[in-house]
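A single protein chain has been omitted from the complex, and every remaining protein chain is retained in its original position.
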């Protein structure tokens, strides 16, 4: 059943209702191209964004038992996420305090002996990071084990997601992600499990993926099927600044789904009901998580920036364990995986084309459309994090 | 029939007759090695040479009809050469004015709808570069399509070759290439067509290829066969400065040809006759075209600099369409292709060895021979373009 456009209007979903001040937008231009091409700015982003922000590292289910670990690359840095003997998740810099050897070279595994041993000179640490034993170091005057615990990173937990922060004194987790805290309770996020993962390698800057995710101005041309199931004028943003930015889109038809045939991929997740059955949510948890609760599953992307123009983007699908263990439901669910893999690849192509185009010496900046006003907000977060002033006034003829 | 060396002298072809002042040459040394190794200087070359000079992009025949396009890489930049609805060739920067997406990712093709559409947000441009439609941008106060045409590069046409210039206000094409304008009329260059193309990738600086092309001091050792057909002392330069530098060599025997057996590869091109039957011309149209009209065909190289020590060099053979459509003539013509492919590879090897040698910290500069005086002229053009003063006086013992 088609929803009448006017009805959608009256539901407050039209972009016209968002109170966009087009006069103001008239001088909203993209970031200057050096923000996508300058190695110096990229190094600032690593120091001031990736080493200062809350980064989504993994799901709690990935390290369920004491001793279980996963290594999380953050640029050149490697973080060792481990569940300690008391069941708490610890984040250690993956580097021995003795001479700096990387402690763990595997992507994931389990420390069965409940201690972390350096492969080089056999210094041994407790799972909580304290130095347990350093061979023969006691012979050194003044050496004390308690001076050499593993360097630790901060850990934050929400909805089954494990976040880390490499800063020594980060913004408190609950403060930074406040807009998320009450959200999506009907989904029972901590109870969901990874049903599928797709790994992508892309040749573009990390910001282009977030920007791509937050506007649907490109949808009619790039995503014919997505635009049919969720018309782009049905996009609503409700978080405009800070680390959580985003909103939702509405299905054109009642009982729609993001699948190849536009029907739901599965039963509603846990307690999802009412208006939530009609919405697909799209939130950027800046700078590396794109979170998309659907009525019938949760999709998220974890972005890892490898270079100014290279990212690894892993796309995960969460479902309730009861669905995952139901073979026929999982067969039907393939249609959501197929739909999003197709849609992702459509996005990756244009993001890579944009990265190439931004190399031009002639192009400096371009004008955002009203549909892209939220990108201007994201750009401002980047500038704020870097401590840069807004770029100078710009005219297309200058 | 051998030409008597004295006779060749009297024909003014000996290098001795060129009026080389050997006293003057005594302090002519090569460019300092940093001109082949410094990334900073290479970036200056891109900005001040490749973004300011007339570059040979393609032959007119490669985009014959309205809508036909070819994309031309110039370093990081991509230029979209397209024939517009009125039959004119336009050069656009291959980047959308909206957010900087590269418009076209194919090497060549045709815009059948006679418009250029951005793959990302579907902004549409006329073939002449004017913005035709930008979805929903009219809603923005002050937005006018006429403010957002594609950025354009300048186009120059000569002899069927399409040149582009990325500068906003370049030296006029006819002024820059004046020495070429009256030349080679007997060849009817615009009527010729590409009969064969060989693509080469080389690990050397772009200048080494031009320098290699403009001296035959290396020929006796590197090219035994070429030296037999056209002895190196029969080299004459008649253009010594500016963007067109070069001259010709003469066949040792009447009725010679640059083929494996030293006989002509084909019938003379169009109206070529008289003394022209005895000469092979070698002109550098600085910085990226090496043009070599032979009596029986035209050979040219298009140089694309990819990095300080990497180039792509495509070698083309032009013939009259009547020859191309004649199967037995084309069979004979293979001998010219074979000869030049062999000769090219001999050159590429020594240019790559020179690039490696120039990395030495001990070697600074070396002395040009009398046979290489023209390289000193090319070096001066480079220095002039970069705005550098001539290097300080140099002595081999310093």
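Labels A and B are assigned to the chains in the order they are written; within every chain, residues are numbered from 1.
We adopt the following convention: a contact is a pair of C-beta atoms (placed from the backbone, for glycine too) under 8 Å apart; a residue touches a chain by one contact, two chains touch by 3 or more.
Because the structure is predicted, anything quoted here is derived from the model rather than measured.
*Asks:* Among A:93, A:229 or A:368, which residue is in touch with the absent chain?
*Replies:* A:93
*Asks:* Please identify which residue in A:103, A:289 or A:303 touches the non-displayed chain.
*Replies:* Considering the complete complex, A:103 is the one touching the chain left out.
*Asks:* Touching the left-out chain: which of B:144, B:178 or B:359?
*Replies:* Touching the chain that is not displayed is residue B:359.
*Asks:* State which residues belonging to chain B touch the missing partner chain.
*Replies:* The missing chain touches chain B at positions 22-23, 25-26, 30, 33, 217-218, 220-222, 349-350, 353-354, 356-363, 366-371, 396-397.
*Asks:* Considering the entire assembly, which residues of chain A contact the chain that has been omitted?
*Replies:* Against the missing chain, chain A presents residues 47, 51, 76-78, 93-103, 105, 117, 119-122, 134-137, 139-143, 147-148, 151, 166.
In this section, only the chains that are shown with their structure count from here on.
*Asks:* Per the centroid of Cα atoms for each chain, what is the distance between chain A and chain B, given in Å?
*Replies:* Chain A and chain B have C-alpha centres separated by 48 Å.
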